[in-house]
Each structure stands twice: as structure tokens, then as C-alpha cells.
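Complex shown without one protein chain; remaining protein chains in place.
Showing subunit A:
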Amino acid sequence: MEIRVEKIRKEFDLYPALHDVSLKIESGELIALLGPSGSGKTTLLRLIAGLEQPTQGRIFFGNEDASYRSVQERNVGFVFQHYALFRHMSVLDNVAFGLKVRPKGQRPPKAEIRRRALELLEMVQLNGLEKRFPSQLSGGQRQRVALARAMAIEPKVLLLDEPFGALDAKVRKELRRWLRDFHDRTGHTTVFVTHDQEEALELADRVVVMSQGKIEQVGSSDDVYDRPNSPFVFSFIGESASLPVKVEGGVVHFHGAPTGLTAQRDGEARLFFRPQDVSLIEEGPGMTGPVTSSRRLAGTRIAEIELGSPEKPCHVEVEVPLEASASNGSILSFRPTRWKLFY
């Protein structure tokens, strides 16, 4: 099921949570909505589910306008951040709930409901736990019960709100791989919300980076990491450093001195680069400053260098080879090898 979000605007008490957001999600795609808290990613997910009504704009499921359809009519599988399992029902009853509440004509017979629920539990690898109650399960198991419960209604779309947020790091990694597998097996169009970029980059076919109620960039992991299209995306995804620079006569100047980098357009700009995309230089134009601190990070060393004037210092982190001398106070010169200017 393809989903199209067209110029959606959502206001809560006149405070806009989403400004004219448009997005097209392909059928069978696994897509991540990534952003800091308050970026509107959960609001967008809830709008797609029908748990919120848009102030303006429309949502299409395939070719049908679903904007004014109720949650029940949209037939989406929604997995809540804290799972929202029914605590007084057994695991089996939780999974069977969506079938049990169907109107008489569409409700399968009891034995069939039970068979389907057990089948779903097997699919999420929880066979044998059907008699337990949610409080008797681990976080990862609850998560999978929530998924099985959502799948029971044979949804066209699977929506997950921070699916791994409440789990510890190890279980999170396992479930991440498991969800990717699950998606590849079932082929559902899946949208999940996360604030964890590693999760988004590893799991999703495409990542939607959001900030302050707007979509900043939509693209593959490679796109958003290697070709960020805005200062926000550059600084939000991965490590980065940024410096205020001035382009004069096609040469990028920092603090009045040429950096050895060239650009087409003159003017004030911000220079972004990643710590690993620099090379240390012995001579020639570059950026030079004393090391203020350094730390060992696995196979490399990260040095913090103070640039600019002592009154208005800029600190940037760069990766230096282990053998380079980077003790505090030693002077280092470097030049970015991959970088981007935002005017």
C-alpha cells in the first residue's frame, strides 16, 4: 500500500506541530522518521494512523483519500511506544483482540481466531507463551506481542512509534535485525519513528529527517550521511564540525586567512565537515591551532583544536592518526578533504 501525505499541517492549540509536510511512501518500503524530540515525527505517524486529525492537508492510501477515515476504517497496524498491551488479558487474548471485536458478519469463528492468534505468536517466535500476562514478559517479548497484535488485523500498513525506545541496548540490536527480517518476509509498507540515527540508518530503506515540524531531507542512508542538504541534517546525523567562513574570489577564508579550499560563490557561509574527513598538513594554507584536548577512540584519536582568535575561539574535533603527536598545546594544521558550504 502506497501512502501519500500531501501538504499536511497540524496545529495543537494554535502551535504548529507540522508545517505543510508532503511525503510519498512507496509500497513495501521500510521508512524511518528520524528527528529530535519536538520535530513532529510522532505527530506525522499518528496522522497517518488517523489517531490525530490534520488541521489542513490530505493523506492518501493508494489512490483513496483517507484523510477523513476513522482509525478503524484505515486498517493500520500501530505499535505503540510503550506497547499499550492490555494488562488484564493473556498474550493470546491480546493478539486475538483485533479479530474478536470485528462486527458479527466479519468475525471468524472462535476456533479460527485462536488458530490465527497462535500462528501469529509463532511468527514472532513466542510459541508457548500464549497463557502468560504482559507483566510476565520481558521488554523484547512485549514488543513482539504488540507487533503480533497489530498484525492480527491484517493491516495494509505497519506503523511503529519508537519501537525500540524502551529496550536495553543489546535487545534493541537483536530486535532491529529481527524487524528488518520480518519486514522482508511480510512485505508490509512499514513506517517507524525513531530519534536514534544509528537505528534509522541501519534499518530503513529511506530515512526522513525531520526538524521543527518540517521535513529536512528524504533519502537513503548514504544520501543523508554523505550528501546532507542542510546544516541541520549535517550536524544531526553523524559527527560534524562547523566554522563560520567567508568566500572571497573563489577561495574560502577562515578568520581572515585562506584555508586552501575553493568555492564557486562568494559570500558569508558556514563550512561543515566530518572529523574523519580531514588530512593533517605540514605546510600550505589550512587551519591551524593548538590542541586543547584529545581522546582515544578505538583505532583512532580525536583531537579538539582551538581555532580563531583567543577572544572568540571556535573548537572543532578532527580525527588524527595514532602516531601523530597531539598532546595538549601542540599545534596542528589540517585541511578538510570532504566538506560542504551552506550560505
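Quick notes
The definition used in the following text is that a contact is a pair of C-beta atoms (placed from the backbone, for glycine too) under 8 Å apart; a residue touches a chain by one contact, two chains touch by 3 or more; residues count from 1.
Here is the rule we go by: contacts and distances are computed from a predicted model.
The chain that is not shown carries the UniProt protein name "Sulfate transport system permease protein CysW", picked from "ATP synthase subunit a", "Sulfate transport system permease protein CysW", "Iron transporter FeoA" or "3-isopropylmalate dehydratase small subunit". When the omitted chain is restored, the residue from A:I8, A:A66, A:A150 or A:A200 that touches it is A:A150.
Annotation: of A:I25, A:L47, A:V76 or A:V193, A:V76 touches the absent chain (contact as defined above).
For subunit A, the residues touching the chain absent from view are 49, 51, 70-72, 75-78, 80, 82, 84-89, 97-98, 101-102, 149-150, 152-153.
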